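The complex is shown incomplete by one protein chain, all other protein chains being positioned as in the whole.
Note that the chains take the letters A, B and C in the order they are written out, and that residue 1 is the start of every chain.
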């Protein structure tokens, strides 16, 4: 029931992996922003699989249905859809009544008393498509104000070997945002880091996030952790990750996010079925051995959604 | 502008450290819950300073102004205030125009073009009082449904030594929630872990959070990380931290949060003043050498607010 | 920026009159509700023009893109689109720089500094399509609980005569909701009548609403207006319109809404152009001489959205 994100720049996403289409509606994008389907397609391409190692290869062509006229946003909602083409739902039929380990099968069933079992339905990684499509618009808005978001994967597992073993890998993504003016973020509950946390942890498979020095800060002394003035202006360090009291400092925003390994593996596993019995399963089909490279643009997109929202909200901080 | 938290069980908090009072208003607490000022006072006592090492000692007496009648909630908003007694605002006058390292002085000034400099104003740790007061009500609600939240500090720095040095320490708090039924959490943007992240990271000084295996999961293989059926029922591991696809599994919810060291230290530091000049400062007054022990109940309270909200939301998942 | 409606049963609508498509996304519909494209199409048919007197004749075929699996809702967002077919945008080019009297041309331009002038863009009556599509789902949900909504037009202007004159008519729609249990509505700001007001007045051309005795109640004495017990059980009158203190009483909900005449008329009018000069204009093209008959289903739909939301919210009123 919570497929809406943001307070001013509000995004609704929708779509099941093997349904008709994925998409998003952006409500609250200011009027006058240049945007095209091409801007969105470019971003969507970044979440497509780069290798032949098992992942689903599908060209994602976005259609803008509303909210853009003569190349610019109108201030009305921007609806974008991407049709699902590569339906091979039969693959999933044999796992229909089994709760795959590490997946949301059991929890969705427990919550809704039904689910679309085909490819994970709404809990599929394909759900991120609506995030990236709307993130593309947010990035475009931010770029007008000189704000740039760059994420990258910090880990390089040996994927070929894992694939051969029928196993999978996770990884860590770091993200840096430059050009952020001081003053973004809304204390006390929508602090910039609080909202970024929710945004990033809401991405499937993300299990942790830390800002600036992060967990290492817990072991520092105050005199080590406090960012003090530098020799040549600015600050000597950025342990705060560009955020103090939940508000941007003007330094780069820095955070890292941990992603667990892909739960779908072809290696033999034990799993509960819907009757509570234990079954042995092997999961075959199109799965990424490591989703981290594809998650990079998703991290950027969610970061963009948060910053676009706060950039607009910052206009109402003062009389 | 974001002092409201939650979707059904919605809490508004208010108050500056050296203003008249701190408090909260809870909108959306169901009718019929037994609650007393004593329940709240008990929780507030847990965030009071336990040692003589510098922290502010103030007895916090909550008054319930509305929403409770004949010992039970009415369904109308529950307002709670705690008066601030121990005003010694003069302590802060000499730091009025200096931006203390690691504090929110500069960022609040940048955002609002003014601030209450006395004790950090709204960015003071005293702001957590409204969180704990409302968390007490949320805990009471959860306890009716058999849900228990227990946080604890994992680190034990040598506080006496640090205090003598004029320095400070941070730490890590772990939190466990038991008795959570499967099905809590609202995909895709208000996943249980996403909302818990925002809740916990919104606590001042918190710099990171991880669920279950957390950052370590990034280095595991899928076959290691996936929680599989145990020998004697249930699951052999809890790497998921009790959450899959953003929805509770029924296992214990487990997370850890990192807190940076108290930024106020008496050791000499360099800092910018409001004119951009660098000054040498020593911060004296009532400060905790380590706020982590006092933050434990705040972590529990924020966790309770999230779970109370999701418990109520879970009533509308199905026809 | 406010194309999202509701708190639990939340609807986002989108689309410009001459854009690619109209549509809606429903977030928060409980899982397990039977729904088909046919259910939606039936309702959409009710807002199609019934006569040949000038109105746009377009068959509206809804496609459900997500959220429904094996004939039932999944609990995930339900996206519905209806493609726009009958583009004849050239009709509007000559009015591009003129602000038509009684229309939103000037105000949208003033707000957004741009607009889609073709057929009113987002301010077209065609915008109601997303309301009716989502209202169809809300009605289906309500029908499971025995709640029925019936609106009807109270006025019957001589449309042929007006059409010949090049003029237009308004009217009043009354609405009755039966089967509403006591207890729906959320004091103090989301009272049932408050939310219904917002819902109905948000329909283009609606200029007023009254509940039960409405404006006439202002001239009654308390002893006349108070609904007292009837001879044979229940109440002797329903001046309250089924709502007291913003909460349903269990009696029928009754309200009336006033709609102004269609602002597009072929009769000669004066209007400002974008340079502030006065021009004489005649508006030709496909316009309803009276939109009231087509607005009936829109009133029902918005009423359904409000009641569906409150029906779900009523599940969390008590411990």
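Methods note: a residue touches a chain if its C-beta (ideal position, glycine included) is under 8 Å from a C-beta of that chain, and two chains touch if they have at least 3 such contacts.
Just so you know, these numbers come straight off a predicted model, no measurement behind them.
Undergrad: Taking the full complex into account, find the residue in C:149, C:213 or C:253 that is in contact with the omitted chain.
TA: C:213
Undergrad: Tell me which stretches of chain A touch the chain missing from the display.
TA: 7-8, 28, 30-33, 73, 75-76, 141, 144, 187, 312-313, 315-319
Undergrad: So that we can see where the missing chain sits, which residues of chain B does it touch?
TA: 1-4, 8, 10, 12-16, 19-23, 25, 27-28, 31-32, 63-67, 69, 72, 74-79, 81, 108, 111-116, 121-122
Undergrad: Give me the chain C residues in contact with the hidden chain, please.
TA: Answer for chain C: residues 1-5, 7, 13, 101-104, 106-108, 110-113, 122-123, 127, 155, 162, 165, 167-172, 182-183, 185-191, 193-195, 197-202, 204, 207-215, 217-229, 239-241, 243-250, 258-265, 267, 269-272, 278, 313-314, 316-318 touch the chain left out.
Keep this in mind: only the chains that are shown with their structure count from here on.
Undergrad: In terms of residue numbering, is the interface formed by chain B and chain C classified as same (over half shared) or different (under half shared)?
TA: Mostly same residues: over half of the interface numbers shared.
Undergrad: Would you identify the chain whose Cα-based centre sits farthest away from the centre of chain B?
TA: C
Undergrad: Taking each chain's centre as the average of its Cα atoms, which chain lies closest to the overall Cα centroid?
TA: Smallest centre-to-centre distance to the global C-alpha mean: chain A.
Undergrad: What whole-Å value do you get for the distance between chain A and chain B if each is reduced to the mean of its CA atoms?
TA: 25
Undergrad: Can you check how far apart chain A and chain C are, centre to centre, with Cα atoms defining each centre and the answer in Å?
TA: 36
Undergrad: If you average the CA atoms of chain B and of chain C, how far apart do the two points sit, in angstrom?
TA: 43
Undergrad: So which stretches of chain B touch two or more other chains?
TA: In chain B, residues 7, 187, 313, 316-318 touch at least two other chains, as defined above.
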